[in-house]
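Shown here: the complex without one of its protein chains, the others still in place.
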Amino acid sequence: MINYALSMLFLPLLSAMVTLFFLRKNGNLASLLSVFTAGGILVLALLVIFGNEEDVLAWDTSWFAMAGWELRFGFLIDAPARLLLFVVAFVGFLIHVFSLGYMENDPARPRYFGGLSLFMFSMLGITLADNLIMLFVFWELVGFSSYLLIAHYFNTEEASLASRKAFIVNRVGDFGFLIGIILTYWTYGTVNLSELADLADFSPSLATTTLCLALACGFIGKSAQFPLHVWLPDAMAGPTPVSALIHAATMVAAGVYLLLRIDFLFTDQALVLIAFVGAGMGLYAGFCALVQKDIKKVLAYSTLSQLGYMAAAFGIGAPGLALFHLTTHAFFKALMFLGSGSVIHACHHEQNIFNYGGLRKRMPITAITFLIGVLAISGVNFFSGYFSKDAILLWSYNFNMPVFVILYAGAILTSVYMFRLYFITFEGQPRSHNSSDAKENSILMTGPLMVLAILSILGGYFSLYPERLSSYLSPDLSVFSELPNHMWMVVLGTSAWIIGLLFAWSFFGKVEDETDPLAKRYPAFFELCQSKLFFDEIYRFYVDKIQDPIARFIEVLELLLISGLMVRGSAGLAALFSMLAKVCYVGKIHSYSLWFILGTLGFLIYSLGLFE
Amino acid sequence: MVTITPQHFLILAFILVGIGFLGLLIRRNVLLMLMSLELMLNGINVALLTFSRVGNNLDGGIFVFFIMTVAAAEVAVGLALLVALYKKRKSVLSDDMSLLKN
Partner (left out) sequence: MNAVDLLFWIFSALSVGGGLCMVFSRHPVSAAMFMIVSLVGVAALFVLLEAFFLAVLQVLVYAGAVMVLFLFIIMLLDVGPDAARQKISNWKFGLFGLLTSVILVVVLIMLGSSVDSFIFEGAAWPFLGEDSLSANESLPFSTNVSSFGYGLMTKYMLPVQISGFMLLAAMIGVIILSKKSDQSEDV
């Protein structure tokens, strides 16, 4: 079984290496190799998940050891790992297939598919890792491959800036994460997850809010939560399948997965903080999504919002529900991203939704599958989002009222901006040549859409899950089913999406031209939303006015002290000595023998004991 | 009654070493510098033999034997080098052998 897991982990790395070394010129072969690798991963993942009966599969070996300290490389394949493994392998495979169609005319396909394989390797590593340091290594690797893939169109200014932004913002979070790991080692003396769980059980008093908040920094950076959320919308500069795989379905969800892996470390205060940060993010991102013109940015903000839901679910003490929502979200958000990719591909890389319109008649499969995704995320009854989101809402209704209020407002907003997106894109009349010329894409692209659409409907039916996948969710869900106020929540949830739908229809049902109807009617509100509460500007101000002067000051110090005094100074000292030595170096054998004898004399006099 | 003590021999040995060193420093002719080296070695030999005799130990004597061997080899190689140099530079003065400096 471990052999399956090992080969599953290293298969994509091998594929990336082969692509890097041998297939850099051969796009067709590289893409096929990558897709077959993804298929192989899926098969192996299914073997790992269903191939044995053990509840927890743990294995480790020595990675390297030094001076009494050893770093181990190991797998911990327990219930949450199995579910995420399934999601990563399955969605990853579908997106690879979709990429075949989407990237067919791209000249840099080897780089793209090599990057995808590298990403799969890193993501599987995160999923399987059994200790925090190994997790951190793969954590950085996904960050790096995300950087590579965002910068795929590196000759555009936007993509190169966005990739750098993503990388740097992630560094901030990862720094906190690293400190958290060091603190953990300091406090518990181990970074192994199962040992940590035992220790935390045994002595709960060791856990501190500082420690778990430092670890949560990793989550905040990778899952783009407040205050490090600014990178994710910009990351949409990458190819759309990448956005679907990395910035919607898997990598950003890895942050939530990290929280689940270490949930035993969290104190009540930290949990409450995370709940409010998540809920706030759900609402804030909703407002931002409401005014975006770029189809992918709408989806990016909705991803932020849904990640906020997961964080809130974790914060109010329902990690199972967080993972449940993660799973359904992976399906419907990947579906919508791929749908948007399909639209973008058909419309010649036009991304402004006000230049679309009327696409439902021209691209029926994309439109219907996209609508399913919209219904799922809005929480329309009996679609997958309805089950996972309303479970979180009910839980918060019973345990934390303020969080519930924020989340509920977020739910209404979600439905508004999602239906807005659907109406503007697919309904009405075409508003540009790009959209009036659009045609449905090939089966390579619509196939994954249809599979994901089915999953977006069925993904919420918990009882359909095989026991091997659902075992982590069951405890929380059984508690959930015994909570009071179920009927009340059905009414509330249904009314939420209906209110959203009505709002969206009244504002965006008939879009005539390229200006946003909301901007016409409520310009002040529109402007406020579009400013995204000035986060980018605040960070820019901070970097320009505070960080840069400090950096310049330190640079001056560095020039003076290190470069000037230490480097040049030591060189000068050596030069001084050499000048002195050159005086003695006269080129006459007599002087050399004189020096030699003087040196001998020195030793002799010393041995006389005159110096003592 | 003998009044000569080992110290006499030692002092003599060191004077020989000193003379050899003086010659090494003030002569410019490489041939004479080599001879001065031989003189220094001789001084050392005397000292070694004195110690050997005094300490009732043959090791010092045997060392003198080895020093002679090495000195003979050294003179042979040194003189061969000198001849080779002389063929090139037509000089046996050490002042003319300062190529490394210039």
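Which chain is which? They are A and B, in the order written, and residues in each are numbered from 1.
Heads up, the rule we're going with is that contacts are C-beta pairs under 8 Å (C-beta built on N, C-alpha and C of every residue); 3 or more make two chains touch, one makes a residue touch a chain.
Note that the structure is a prediction, hence the values are computed from the model and not measured.
Only one of A:N105, A:S205 or A:S607 touches the absent chain when the whole complex is considered: A:S607.
Where subunit A meets the chain that is not shown, the touching residues are 590-591, 594, 597-598, 601, 604-605, 607-608. In the full complex, subunit B touches the omitted chain through residues 1-12, 14-29, 31-32, 34-36, 38-39, 42, 45-47, 49-50, 52-59, 61-62, 64-66, 68-77, 79-89, 92-95, 99.
Please note the rule applied: only the chains that are shown with their structure count from here on.
Put simply, subunit B touches subunit A in their complex at residues 21, 24-26, 28, 33, 94-95, 97-98, 100-102. Of all residues in subunit A, those touching subunit B in their complex are 585-590, 593-594, 597.
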